[in-house]
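With one protein chain removed, the remaining protein chains of the complex are shown where they sit.
Up next, subunit A:
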Amino acid sequence: MDISDFYDTFFEEAEELLGDMERHLLELDVDDPDAEQLNAIFRAAHSIKGGAGTFGFDVLQQTTHLLENLLDHTRRGELVLRRDIVDTFLEAKDMLHDQLDAYRNGEEPDPEAYERICKILQAMALEEMGKSVEGGATAQPEAAVSSEANPEPPVTEKSDEPPSGDASPSDAGSGRLSVALIGVSDKDRETLVEELGNLGKVLDQKGDAKRYVVELETSSSPDDIEAVMCFIVEPEQLEIEAAMGSPASTEPPAQPKEPAADMAKTDDPVAATPPAVGQKAPGDGGWTSTPAANNPPTAKPKAKGGSNAKSGGESTSIRVPVDKVDQIINLVGELIITQSMLDQTASELDGVSHGALVNGMSLLQRNARDLQEAVMSIRMVPMDYVFSRFPRLVRDLAAKLDKDVELITEGKSTELDKSLTERIIDPLTHLVRNSLDHGIETPDAREAAGKSRSGKLTLSAQHQGGNILIEVIDDGAGLNRDKILAKAQANGIAASETMSDDEVWQLIFAPGFSTAEQVSDVSGRGVGMDVVKRNIQAMGGHVEILSRPGEGTTTRIVLPLTLAILDGMSIKVGEEMYILPLGAVLESLQPTDEDLYPMPGDETLLKVRDEYLPVIAVQEVLDVENACIKPTECIAVIVQGEGRRYALLVDDLVGQQQVVVKNLETNYRKVPGVSAATILGDGSVALILDIADLHRLSRNKKEARQAHLPASSHKLVPLKEVEPS
C-alpha cells in the first residue's frame, strides 16, 4: 500500500487535532491554565508533527515543531502564559491549518507565511526562553523529548560523533556547544551569531563560509538553538555538538539514566509510548544507543505517527465514507418496508396455527426498528459541531471591531444531519459576522443607549415541527428601516414606504445590498446576505429576519429535514394518506357546531379552550376528492408551525409511526404544503405535510379564489402570532 493512501486519514485527523487545539486554547484560563488542557494542546501539536514527518510535509512539520517546543515550555510552567501568547498560538494554529489545506490540495504552503510565523514563534522563544534558563534540569527532558521526536538531520549528524561526544543533547545546565554553520552566507551568519549571542555567551568563532564554527556557552539545549536558527538556515546547514572539554562531556556515564527517567516521568503518554517501544535502549545502554534511534529520519516519525494515530482516534471511532452510511440507511429503509409488507401478510394468517410465524414477525419488527434507529443515528451529529467554531470567530472579530461580545450557544446537543451541519457553517458565519459588525454597537454606544456595555450574541438550535430551527440573535441596534429603504431605492430595488417591516427586512437579501457606511474587511461588501439566502434555499430551507430598533435582530433559519427519521402521525383524507410531523401536532378533537364560527370570506374559526383558531381543511387545500366536507364529521388536528397555530381538518387519524424522510426535490421539485415524502409499509409513497407552508398555501388559494372580492378576507382572521421564545 502506498503511503499516500493514508494522506486523507492524516488530513482529517490533523484537522480534528487542530480543532481540539483551538478549542482548548480558547478555553484556557490565562492566569491559571489547566495542566490537562496544556497537555492536550501539546499532544495535538505533537501528533500533527509526527504525522507531518511521516508524510514528508516538511514545512508543516517544522512549524509544528517550533510551536510544540513553545507549548512544551508552557505546559511545564517555564513559559508564563499571557493573552498575547495565546493569540500567537492561535495564529500559529491558523497557519498550520493553511499549510494543511495547501498540502491537501497538493500544493506547497506559502513560504512567506511560513517564514513569518517561524519568525514570530522564534521571537517568542527567544524572548521567553531567556527567562526560563534557571533550571537546567528542566531543559533537559525537553531536549530528550525533542531529539526523540525530532526527525531532522542534526540528529543523524550527531550519530556520526563518537559516543563520548554524544552527551550534547542532554547537556545540562550551562554547557559549551560548538555550532557549525555549513554553507551559510556572510550576512546570514552575522544574524545567526547575533542570535546565538542572545542564547548564551559566544566564546569563540572561526571558519569560513563553508564551515563556520561558533563556540557557545549556553544553558539552552541544542534543540532550542536549532529551533531558533532554522528560520534562517536549513537544518542541514547546522551541526551542533558539545564542544570538547565542556562540562557535559566530562560527566560520568551515569548520566544517561537521568534523561530516560525524566522523560518517562514528564512526558505524556502519547509522547512516551513510542520511545518506550522503539527505544528501550536509552534505559540500559545510555546514550550510546542514540545511533540506534537515528534511523533514517523518516523511519522514526513513521512509527510515531502510527502509534499516535491509534491513540488519537481509532480506539473510540472509525472513519467511514458517508456514501457507505447512506447505502446502509437506504438498505435498512428497504428492509423496514419489506418487513411491513410481510407483517401485513402474516397478520392475515390464523394466529393459532401459525404461532411461531407470528412470534417471529414481532421479533423481526422490533429488531428492524432498532436497527433502523441505530443506523439513523450514525449520520446525526450534534450542533455543537457547528457552534464550536464560533467562539474563536467571535473572539477575534470582537477584538478587531473593539466590541465587547458575549457568545451564548443554546441547543448544542440538537442533532442534525452531518451533510447539513457542513453546509450551514458558511451561512451562519456570514450571519454572525453581520451581527457583530452591524448589529452589536460599540460599548460606548451601548452604554449611551442604556444597555450593558457587553453585547450578547446567541446561537440557538432546536427541533421544531420536523424542522430544525437555527437562530442567530443579537441584542444590538436592530435593522434601520429607513436606511434600508433609502439604500434599496438608491440601488434601484423596488421599494416603497408602505412596505411592511417583514418585506423591508427581506430587502437586505437582495444581491449587492449593504447599509454599512464603510466597507470593512469584516462585512459590508453586500455579497453576504444574498449568498446566505441562496445557500439556505439550496438546502431546502428558508431564512427570516425579525428585528426591533434598539433591541436587536434575530435571524431565523429553518431547515427542513432531508435525511432524518421523523415521528409522524399518519392521517387519511379521502383515499389519500398523509403524514403530519408529530412534533407539530398539539391535539386532535372532533369539532362540534357550537365551537365553529363561520366568518365572512369562506373562513371558519374553531374555538378551543378560549382560543380561536383558523380552520384549514386539507381536502380543500390539496384538492382531495371524496373527502368529508362537513367540519363536524371531520377530525380537527390542532397544529403549530412557525409560531402559527391552526386547526387542520382531516378525515381520520390512522396512527403514529416513524417514517424515513425522503427528499422530493432529488427528482422532482418543491411542492407547496409538502416538506418531503416517505414510503409506507405497502410500498406506496405518502407526502409529509409542511404545517407552516400549508397555511401559506391555504391563504394564497383563498386569496386567489376571492380576488374579485375587494377588502381581502384574511384581515378578519386574526392570526395568532406567537412571539419567538
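Worth a mention:
Note that contacts are C-beta pairs under 8 Å (C-beta built on N, C-alpha and C of every residue); 3 or more make two chains touch, one makes a residue touch a chain; residues count from 1.
Everything that follows uses one rule, which is that contacts and distances are computed from a predicted model.
The protein name that UniProt records for the chain not on display, among "Acyl carrier protein", "Chemotaxis protein CheW", "Putative tricarboxylic transport membrane protein" or "RNA polymerase sigma factor", is "Chemotaxis protein CheW". Listed residues A:Met124, A:Leu196 or A:Leu697: the one in touch with the omitted chain is A:Leu697.
Contact with the chain not shown here comes from a single listed residue; of A:Leu622, A:Ile638 or A:Val659, that residue is A:Leu622. Looking at A:Asn359, A:Ser377, A:Thr632 or A:Ser684, the residue that reaches the missing chain in the full complex is A:Ser684.
The chain not shown here touches subunit A at positions 330, 333-334, 337, 576, 621-624, 662-674, 677, 679, 683-687, 697.
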